[in-house]
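Only one protein chain is missing; all other protein chains are in place.
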Amino acid sequence: MKKVFTRPKSLKRNTFHYCPGCGHSIVHRLICEVIDEMNLQDKAIGIPPPGCSVFAYYYFDVDMVESAHGRGAAVATGIKRAFPEAVVFTYQGDGDLAGIGTAETIHAANRGENITSIFINNAVYGMTGGQMAPTTLAGQTTTTTPYGRDTILEGHPIKMSEILALVEGAAYIERVAVNSPTNIRKTKKAIQKAFQVQLDKLGFAMVEILSPCPTNWKMSPVEAWQWVDKEMTKVFPLGVIKDRIRSKDAD
Amino acid sequence: MAKVLMTGNAAIGEAAIRAGCQSYFGYPITPQNELTEYMATHLSRRKGCSFIQAESEIAAINMVYGASLVGVRTITSSSSPGISLKQEGISYLAACELPAVIVNMSRGGPGLGSIVAAQSDYFQATRGGGHGDYRTIVLAPSSVQELADLTGKAFDLADKYKIPVIILGDGILGQMMEPVEFNHEAPAELPVRRDALRGAKGRPSKFIKTFTSNPSELEEINWSLFRRYELIKRDETAYEIFLAEDADLVVVAFGIAARIAKGAIRTVRTEGLKVGLLRPITLWPFPDEAVKELVKRMKQFLVFEMNMGQMIEDVQLALEGKGEVFFYGRPGGVIPTPSEVARVISRLYYQKGLSK
Partner (left out) sequence: MKGTIEISRELCKGCELCVSFCPKGIISVSDRLNASGYLPATFNDDGECTGCAICALVCPEVAIEVYRG
């Protein structure tokens, strides 16, 4: 018999600090598989956020730099403009990209920066203890929406993929999830495409990944993975939101 | 009322509500999340009150600016990196003479730093912090009870002097649980501040601004702010003196460092060392006069802070060269123990020949 599944080379051998069933480590592995297959390890520069994935540099065996909360897209812009040969990717949570970082993200996309954004949407602030996120669902209980998110007082969950699709410089935006084998395979393909868009200098690419957070959703890992389908995809539908590339190579 | 056991963060929230605070605008950051969460639970559904977990700390301070403008008591909280974000907003509040309470439960820095207590935001708090010539009152509690008491006082001072007030706490004070008593009930309704902007009905319209194209106008605004700061210095400086009446050496420390120092001082006192403590409670205005009084009787000052040396400059300025100043500090969120500080005090005491 031969080995058909093994750890990607660019994933360091450290034990993940993430909770049992967390989506972060699945996505880390997929990104590393893509980095291996597309031969990007020497040129990649990754930008993790504050939050649970602040320790991403213990797992990705590529150059990485921490950014201030929400500013990843601006840091990525600075890196890519000063050193265009780098393959630059941000790895951001929902607070980071959809809350404090909206201005930087929208404007990096508007300028069509050739960067790849990986946006982890788990509808809650994990690292700080389970507060509301911009993507928290209506009625969802968190530590700062103890009565359930009230859309009149606290607004609706924000759909960053749809918002960014309106921006001219955004070339490719897809929403996927890492809560089932099928979805995990689709997530990997989306990540591959998002890096290819950067290599082809076609503009800003983002993959929004619905990810389970069993600890702060107060569910078991299996229940949390099911909740992504049962509840999150009703508000955040999966699929390609924008693909300007397709029309370009449709001939 | 009875004493209750609460974390420092929650005690701030309860004290603010009882002081008639009607709005809280904040953002999650460790180690102050229990305060944001307390307000989400207890303020958000109170009649006439509002709670917003804003999209960022910058948004939150600008929401505070708006709420203060229309005359309600308002508060925001964060920790070091988030307080850095608020500096522009605080400069605007000071320029417009708007009252507000800003809580900083400091953590280690610089950068993302650590999530545990440090005192490295002293300069940021006491020197204005943002751009321009201005000051904010800075209160430094050192117990959960004092957090509660000074929160109420902060709102009163902010309203009285039309100035932002910073409560400079830290991660230990925020997370520790101690018994606390609240000295007054929340008012049923607090009157809207007299000079608030609420629509020009029945009076000429007015505008609030901080920009001027006339430098002489801005000069006069600056002088006028500083005249008020002189009044605050004269009337609101607060500090505690502990066992310093017969001391040969005085430790100067604030906040949680002062708690640790008290433990160290009690230890060295049992060995016969005559050591006392000066604990500034207002960091701005700094208790210069207390230092000048003490230096008439003793010459050795040991400044103990959990940073690389910030308050030490204010002690040196107040002494005007009349005493000797030494420093012991641990930055980054490392928490020194009372026995460690006791050893530092003893060593200095004997090196300086004070036991003779």
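Think of it as A and B in the order they're written, each chain with its own count starting at 1.
Just so it is clear, contacts are C-beta pairs under 8 Å (C-beta built on N, C-alpha and C of every residue); 3 or more make two chains touch, one makes a residue touch a chain.
Computed from a predicted model, the values in this text were never measured in an experiment.
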| item | value |
| --- | --- |
| Partner chains on view for the chain not depicted | A |
| Touching residue (missing chain; options A:9, A:185 or A:201) | A:185 |
| In chain A, positions touching the absent partner | 1-7, 11, 15-16, 18-26, 29, 180-181, 184-185, 214, 220-222, 225 |
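The definition used in the following text is that only the chains that are shown with their structure count from here on.
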| item | value |
| --- | --- |
| Chain A and chain B, separation of their C-alpha mean positions in angstrom | 38 |
| In the complex, chain A residues that touch chain B | 50, 54, 66, 68-70, 95, 99-100, 102, 125, 127-129, 131-132, 134, 143-147, 153-154 |
| Touch list for chain B against partner chain A, complex | 27-30, 33, 36-37, 40-41, 44-45, 50-53, 55-57, 81, 111-112 |
